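Before we start, here is the structure in question, set down as structure tokens.
Every protein chain but one is kept in place in this view of the complex.
Chain nomenclature is as follows: A and B, assigned in order of appearance, with residue numbering initiated at 1 for each chain independently.
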Amino acid sequence: MADPQHHLPGIADNTEPQREADARLELEAERIVEALVFASAQPVSEAYMAQRLPKGTDVNRIMQRLKGFYAGRGVNLLQVDDHWAFRTAADLSFVVQTDENEIKKLSRAALEVLAIIAYHQPVTRAEIEDIRGVQTSRGTLDVLMEAGWVRFRGRRRTPGRPVTIGTTRDFLDHFGLEEIRDLPGMEELKGAGLLAGRVPSNFQIPIPLGDDALEDDEDPITQLDLEELGLLTPRGEEAE
Amino acid sequence: MADPQHHLPGIADNTEPQREADARLELEAERIVEALVFASAQPVSEAYMAQRLPKGTDVNRIMQRLKGFYAGRGVNLLQVDDHWAFRTAADLSFVVQTDENEIKKLSRAALEVLAIIAYHQPVTRAEIEDIRGVQTSRGTLDVLMEAGWVRFRGRRRTPGRPVTIGTTRDFLDHFGLEEIRDLPGMEELKGAGLLAGRVPSNFQIPIPLGDDALEDDEDPITQLDLEELGLLTPRGEEAE
Partner (left out) sequence: MNSAKETPKKPSARAPMDVLWQDESGERALHEEALVIDIAGFEGPLDLLLHLARTQKVDLSRISVLALAEQYIAFIERARSIRIELAADYLVMAAWLAFLKSRLLIPQQAKDEGPSGEEMASSLAFRLKRLEAMREAATRLINRNRLGRDVFARGAPEHIPVERHSGYEASLYDLLSAYASLRQRQAVMQVTIEKRTVWSLADARLILARMLGDMVDWTALDHFLLRYMTSPRERATAIASSFAASLEMVREGRLEIRQDGAFAPIYVRQGPNPMSAEKLAELEAARG
């Protein structure tokens, strides 16, 4: 669909009806995505919406506009990855809350592991244990997986091919994050080198990856990781 | 709350800020009822909303105005007696209903069979039953085939030439795996709390062989085989 603003001036007799037609189509597209997203409790992907819109519709642009439209209202349009969902405005939680609104409480260990996975993903279990300095007790990862917040992502191409763990879209949805880069304090932590999986002599900072696609990061570059991490730590010595 | 239109003219220096304050209150009331109606599983009564609004708020008037606000949109506000609910606009039901009834939860048995196929592939039907310890009902494999997650790979060069089964590319896509070898092994399942720590010493989880290439003891499936297996006839009888 053509953007009305790109029409050239001077051919007004032609553009005026055209503009109206565009606006009508645009409104119709807005209505369709509103209906789609409103009808679902789960975030709806842009790809899914695109299938239900006229070919070539710029879904993201429409969603961004709708997001602005709902910004001040009681129900907001939120982006989660490349998915969209309507959610009640956070400042209204006091009215909406009922007794049934029970959410699962996490143990301190589970919460810590969740944060480490979120900020360091894709991360292996050995790395989680290195950061915490303690073995992850049975059931901790289990709880997070069952909640649907973390998942096995793949394997790192290092000796032993350890399985890597990352967060899910449900995680983003649950904590109201558009993408993993929106994690609180991410920039500061990166800047301080605290998300680097290694000791300070090596100031290489991996950019956390939240996407579903496996990244080049799961390549031999990170080979240093495991060995290096283990070497200077007591846990590593213990393992020897 | 006074309707701004009912203010008398001539006392403008007083009404202007007043009008603004009223509008703000009104918008806040609208936001609250929007959130309430949106989050509720049932239509919400005006009485319930009134409890959550400043005393004396004319709920019905607010709802009527909101109804107007949503009238042209993809989601409408509907009144049922003195209860209110959001519903997708009637003329858009076609977008919302296209894939109704399509999503089914995989049965426990199907999950087990699928998992066995994933880990033990290429695997024969008899081997699946051996691992599960029970006979696999006819429909279970059908369901997995229908889902597009498993396929016949070939025939094993052993007496009876049993058909071997493996997973598909769609399987990997659905479960977010890049390759079948990304499936977690015993240590990872243990670490995630999915496997108990104490398993028999001879307990092993195979490393799945998921290549498209046939194994040494596998023959390709031929057209003849498919007919023989009854796969080319609708819902064919499975070779027992």
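Definition applied: a contact is a pair of C-beta atoms (placed from the backbone, for glycine too) under 8 Å apart; a residue touches a chain by one contact, two chains touch by 3 or more.
Because the structure is a prediction, the values reported are computed rather than measured.
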{"item": "Chain not shown: contacting residue from A:E34, A:D81 or A:D173", "value": "A:D173"}
{"item": "Sites on subunit B contacted by the missing partner chain, in the whole complex", "value": "35, 38-42, 85-88, 96-97, 99-100, 102-106, 108, 111-112, 114-116, 118-119, 131-133, 143, 146-149, 170, 174-177, 183-184, 189, 192, 194-196, 199-200, 202-203, 205"}
{"item": "Sites on subunit A contacted by the missing partner chain, in the whole complex", "value": "36, 38-42, 44-45, 47-48, 85-90, 93, 96-97, 101, 103, 105-109, 111-112, 114-116, 118-119, 131-135, 137, 145-146, 148, 151-152, 173-177, 183-185, 189, 192, 194, 199-201, 232-235, 237-238"}
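Following the convention adopted for this analysis, only the chains that are shown with their structure count from here on.
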{"item": "Centroid spacing, where centroids are CA-atom means, of subunit A and subunit B in whole angstrom", "value": "18"}
{"item": "In the complex with subunit A, residue positions of subunit B that touch it", "value": "27, 30-36, 38-39, 52, 72-75, 86, 88-89, 92, 95-96, 98, 176-178, 181-182, 184-185, 188, 190-194, 197"}
{"item": "Residues of subunit A that touch subunit B when the two form their complex", "value": "27, 30-36, 38-39, 52, 72-75, 86, 88-89, 92, 95-96, 125, 136, 138-143, 145, 151-155, 161-163, 212, 214"}
